[in-house]
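Data first, discussion second: the structure below is written as structure tokens.
Only one protein chain is missing; all other protein chains are in place.
In this document, chain identifiers A and B correspond to the written order of the chains, with residue numbering beginning at 1 in each.
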Amino acid sequence: MSQATVTHHHAHHFASADDEFEAAKQGMWVFLVTEVLMFGGLFVAYGTFRGMYPEMFHEAHKMLSVPMGALNTVFLITSSLTMAMAVTSAQKGLRSRTTGFLAATFLLAGCFLVVKYFEYMHKIHDGLLPAGFFTNHELTNPKAPLFFSLYFVMTGLHGVHVLIGMGLIAWIMIKNQKGYFSPAFYTPVELVGFYWHFVDLVWIYLFPLLYLVS
Amino acid sequence: MSHDKHHGNDHKGGGHHFILSYKSATLVGLTLLVLTAVTVGIAGIDLGRFNFFVAMVVATIKALLVALIFMNLRNDKLENGIIFGASFMFLAIFFVLTFADLFFRGDVYWKEKGQPFPPIAGVVGKPKFKKAWNQTPEILAHGKQLYAVQCVSCHGADGKGDGPAAAALIPHPRNFHSNEGWKNGRKLTMVFKTLKEGIPGSGMASFATLPAEDRWAVAHYVLSLNGPAEKDSAADFAKIGVDPNKEDAGGSEKPTIPVAVAMERMAEKDTIRVTTIRRPYLMKEGTAEGVGAQIYRTQCASCHGERAQGGVEVKNLGGFPNTIVKTSPIGNVDSGRFQEVVLKGLPGDLMPGHGEFSVSEIRELYNHVRTLKQ
Partner (left out) sequence: MSHTSAPGENYLTGPKGLKSWLLTVDHKRIGLMYLYTVLSFFLIGGIFALLIRWSLFSPDHKFIDANTYNKFFTYHGAIMVFLVIIPAIPAALGNFILPMMLGAKDVAFPKLNLASYYIFCIGAAFAVSALFFRGADTGWTFYTPYSIRTNTTVILVLCGAFIAGFSSILTGLNFIITTHKLRAKGLTWGRLPLFVWALYATSIIQVLATPVLAITLLLLIFERVFQIGIFDPKLGGDPVLFQHFFWFYSHPAVYIMILPAMGVISEVIPVFSRKPIFGYRAIAYSSFGIALIAFVVWGHHLFVSGQSEFANFLFSLITMFVAVPTGVKVFSWIATMYKGTIRFNAPMLYAFGFLEIFTIGGLTGVFLATLAVDVHLTDTYFVVAHFHYVMVGGTLMGLLAGMHMWFPKMFGKMYSEGAALVGFILVVLGFNITFFPQFILGAQGMPRRYWSYLPEFTFLNQVSTVGSWFLGAGFLWTAIYMGRALFSGAKAPDNPWDSKSLEWQSPSPPPVENFLHEPVVTEWTYEYRPSKA
């Protein structure tokens, strides 16, 4: 598959390439449903403990850095924008431009993880760890460790999704460079785009819930 | 978004593929960034409980922009919208019904540690009836009320033992309109006893979770359904541990505690950790190779060492990733505790239970371990 353009043959059990595209897209939507419910469980746990211990949440969230969280939000939203543009370029068949946008998305995702890394290191240094390992002495509320359990699990699971997303973006970037996609076939680009927007979407909720507790 | 174009049938047989223009994408991206700034800005202003509300509304607007425009849900097939929307509907169910439990558990749950909690034997707070074994119209009425809640499903609305669940229960629930066959006798104190302890081997459960005075009330009501009951003797009262000269309805009963409190109590009880390294004991050789020595050599020595001194490094397979922990020496415990630990193991610890040993084997083992430690 090294020649400049590869014509894509649809799988024989579909009537047409378009049917295959629609099926793949719908499959992706169903997959995103499972993602919503998986993250949803964490949000239910969050809601439970926030409802029970509102003062503790207010006290504990001050240990998080709003500028870093906001910076990460900017990174992710911008990466969502470049991803959308990558899809547009792929639809128009502009191969090098697609690669450019995908690379920008990849880099922004990387920036997100770097900021996250510094945040984590800072928390670990201060002993702001999940309940069993919590050693911080500044926070006096006995339930405060729970906040950091939630913080690490929620942002951690989200971080894993970012990592997977970076892998996927790298994969379609290579395929794109090999000329695998055309205006007639760009399904993987669009679907990875869906996935990436979803990762953004989760963060849109995580940011105010964790960093901006009133 | 006048620049958006529909690419119709020109490529891809029959499908319409929507292409988002760079300009619209940029506009949406900028809007999202502005909204982020709004979220951060508003968080700095104190709006009371509206802060949370506003933050969630802004986040939802952002989420909608991403879903509708970046993910292009607005031009997608309706069924895809329904699919994605359904996830939020079911998530809402998850939220609402879980919270129907968590935020309606009553005051007990919210008490901080150390504060007094109302004992559950006081759902009613202070006792309403003094000397509850004396029948009064009030207590009878109270008993009737409780009966309608606690008893009808089995014993029936009229007390004929014909409640909806009765068919499944063998032996059938008591018919209160008959004087025959009352297992504990048809006396007030004995009905009280039945309510407290239940009747093993039948569907009659213990109602010890009801406050004692409520049980007296139900007993009064049940007996009122048919003719006068037998008189209670002082011995009957003694049997149930109630002194009829005092006012306390429950006698020597201890109050039960609510689940939430039990949970906290459980949390306070610490579990024993393996990792603590205690002073190694200096020990002599074990004596002759008896049963105890054999069991020790084959079952215990691999972890606790040749002389019960502990400190052996073992893999903790239960934890993940596998960690290496040092075992404890066998502690100085009495034979009862020793037997318990050997049989059941230490929950939350690496020490497994050895239910396969007989009591006499454990005694041998105990003696052997003691000789090891002398």
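As a working rule, a contact is a pair of C-beta atoms (placed from the backbone, for glycine too) under 8 Å apart; a residue touches a chain by one contact, two chains touch by 3 or more.
Predicted, not measured: the structure shown is a model, and the values here were computed from it.
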Sole contact to the chain not displayed, among A:69, A:145, A:165 or A:193: A:145
Of B:64, B:165, B:238 or B:333, the one touching the omitted chain in the full complex: B:165
Touch residues of chain A, complete complex, unshown partner: 11-14, 19, 22-24, 26-27, 30-31, 33-42, 44-45, 48-49, 130-133, 142-143, 145-146, 149-150, 152-153, 157
Residues of chain B (touch criterion as defined above) contacting the omitted chain: 79, 86-87, 90, 93-94, 97-98, 100-106, 149-150, 152-154, 164-165, 168-170, 198, 200-203, 205, 258-260, 263-264, 266-267, 271, 317-321, 344-353, 355-356
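As a working rule, only the chains that are shown with their structure count from here on.
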Parts of chain B lying in touch with chain A, wherever the complex brings them together: 7, 11-15, 17, 19-22, 25-26, 28-29, 32-33, 36, 39-40, 43, 46-47, 51-52, 55-56, 58-59, 62-63, 66-67, 69-71, 76-77, 79-80, 83-84, 86-88, 90-91, 94-95, 98-99, 102-103, 110, 113
Chain B contact footprint on chain A (complex, rising order): 16-18, 21-22, 25-26, 29-30, 32-34, 36-37, 40-41, 43-44, 47-48, 51-52, 66, 70, 73-74, 77-78, 80-81, 83-85, 87-88, 91-92, 142, 183-184, 193-194, 197-198, 200-201, 204-205, 207-209, 212, 214
